[in-house]
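Have a look at this one.
Missing here: one protein chain of the complex. Every other protein chain is in place.
== chain A ==
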Amino acid sequence: MSAMFVVTGTGIQYAQNKRNEGKAIRYSIDHWDQKMMERDKQLTGSKRGQTDNPVAPPEFKVNSAWKVYKSLRNDII
């Protein structure tokens, strides 16, 4: 019985560590924080990575992404 608790505990800790790169989890994330984390991903390659150099590398100007969806309309292919 207690082994089940241990297993789930380690599994959850492993998943959280992997997603947050060893840092604490971020909670209560609103749209501002989501967009900021997307921008961090453009700058560093991961959502929790941080850098503090004042000037961005030149790749930053062209690596922002638009979200595209398949159209819901039946008359457009």
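Methods note: a contact is a pair of C-beta atoms (placed from the backbone, for glycine too) under 8 Å apart; a residue touches a chain by one contact, two chains touch by 3 or more; residues count from 1.
Quick note on the criterion: contacts and distances are computed from a predicted model.
A.B. asks: Looking at what's absent rather than what's present, what does UniProt name the missing chain, "DNA replication complex GINS protein PSF3", "Pleckstrin homology domain-containing family J member 1", "NADH-ubiquinone oxidoreductase" or "WD repeat domain 41"?
C.D. replies: The record for the missing subunit names the protein "NADH-ubiquinone oxidoreductase".
A.B. asks: When the complex is taken as a whole, what residues of chain A touch the one chain not shown?
C.D. replies: 23-28, 31, 33, 36-37, 39-40, 43-44, 48-57, 60-70, 72
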